[in-house]
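Here the complex is missing a single protein chain, while all its other protein chains stay put.
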Amino acid sequence: MLTKIIEPRFGDTDGLRHINNTVVPSWFEEARNPLYRIFMPDLTFEKWRLILAHVETDFLSEMRYGRDVEIRSWVERVGTTSFTVHQEAWQNGARRACGKTVVVHYDFEACKSIPIPDDLRARLSEHLLESPPDR
Amino acid sequence: MLTKIIEPRFGDTDGLRHINNTVVPSWFEEARNPLYRIFMPDLTFEKWRLILAHVETDFLSEMRYGRDVEIRSWVERVGTTSFTVHQEAWQNGARRACGKTVVVHYDFEACKSIPIPDDLRARLSEHLLESPPDR
Amino acid sequence: MLTKIIEPRFGDTDGLRHINNTVVPSWFEEARNPLYRIFMPDLTFEKWRLILAHVETDFLSEMRYGRDVEIRSWVERVGTTSFTVHQEAWQNGARRACGKTVVVHYDFEACKSIPIPDDLRARLSEHLLESPPDR
Partner (left out) sequence: MLTKIIEPRFGDTDGLRHINNTVVPSWFEEARNPLYRIFMPDLTFEKWRLILAHVETDFLSEMRYGRDVEIRSWVERVGTTSFTVHQEAWQNGARRACGKTVVVHYDFEACKSIPIPDDLRARLSEHLLESPPDR
């Protein structure tokens, strides 16, 4: 399981005085950096080969400014041309949000999805969790 | 069907030179303002009674900077204490992204969902579409 | 003077229940699109030749969610290789924020600023205002 600590910013809140819903996908995006590095070790755009097909987030309870948030990420599925990342945001010992992202291995010149090579599939699979860790 | 024209900002793009995935939920949020006004006509926070439970977005094809985007929104379901909004982003005559948002009628002091009153349910239902409009 | 109407988004607010300071530069960025089109008519990145050197914003009074904001923009100075844009955000008949952006005409391959051609200088100058319009 990958973990990343996020320190909320003042502007991450909204008028309800909690973290705004649109911020959480950005936190999850930051926490996916290690998975992106499997495909592009230096994260340069010239050789970028991933594109998002689907993002979903469930908001379980409110998060607040002033306390760190831990993002937990793991791979839930590795398919032929795409994989699914499961992510959770924890604050004050409780799971506050969880989400899934479907990432497609993609050839931007040919405009089509392409199979994930075996060596990268093996490295992705190191982050596979069939069921979430004990809570 | 509610429509809203969005003019992309330079910073809405990312290094892949298309609109970044995290931007689309913000566009959809802006386009839900008329639905929020059914509950809070002047959109003030003191009386706010809505909270998001779920947001999901499918990215169908890339959107670009330099051309307007039309957001189309309608209500897909009105439940006892929540409703679901379906939204689409169109650019250059093609549907580029679509999403669903589950909005809960919520009492922030009691910290629990509350039934949607009949008069508001009736006004929400004016935006109900059982199937999407002809494409 | 260029004008652009912005409809604030729920997430543009922060816990103080006003528009967050980091949002205003994004609004100003959107309102500079017509000036960017003078240089790149279709706003494509392949031929992009502008880069920002300086952005500043004065926050004069609070802006709120629920009311449109008008962004007023004009060119304040056209130099040899750069120009300065003055911008203001108005809400409910009052000037709420104003800012300046220094935009440099830039060759990204040579990594250096380059003179603004005369024809583009002329078109920029159509948006020059020596003093702000009457208030």
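Letters A, B and C name the chains as they come in the text, with residue numbers starting at 1 for each one.
FYI, a residue touches a chain if its C-beta (ideal position, glycine included) is under 8 Å from a C-beta of that chain, and two chains touch if they have at least 3 such contacts.
Predicted model only: the values in this text are computed from it and were never measured.
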| task | Determine which of the presented chains are touched by the chain that is not presented, and list them. | result | A, B, C
| query | For subunit C, which residues reach the chain that was dropped from this view? | reply | 15-16, 21-22, 25-26, 29, 45, 48, 51-59, 108
| note | subunit A residues touching the chain left out here are 4, 7, 9-11, 13, 17, 26, 29-30, 32-33, 36, 42-45, 65-66
| remark: Missing-chain contacts on subunit B, rising order, are 10-11, 13-15, 17, 20-23, 65
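The rule we apply is simple: only the chains that are shown with their structure count from here on.
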| query | Tell me, which chains sit next to both subunit A and subunit B? | reply | C
| field | Among all chain pairs, the one with the most C-beta contacts | value | A-B
| In terms of Cα-based centroids, which chain occupies the most central position? | B
| said: Given that subunit B and subunit C are copies of one sequence and touch, is their interface built from the same residue numbers on both sides (over half shared) or different ones? | reply: same
| How big is the gap, in whole Å, between where the Cα atoms of subunit A centre and where those of subunit B centre? | 22
| field | Centroid spacing, where centroids are CA-atom means, of subunit B and subunit C in whole angstrom | value | 28
| message | Show the residues in subunit A shared as contacts by 2 or more other chains, in ascending order. | response | 15, 21-22
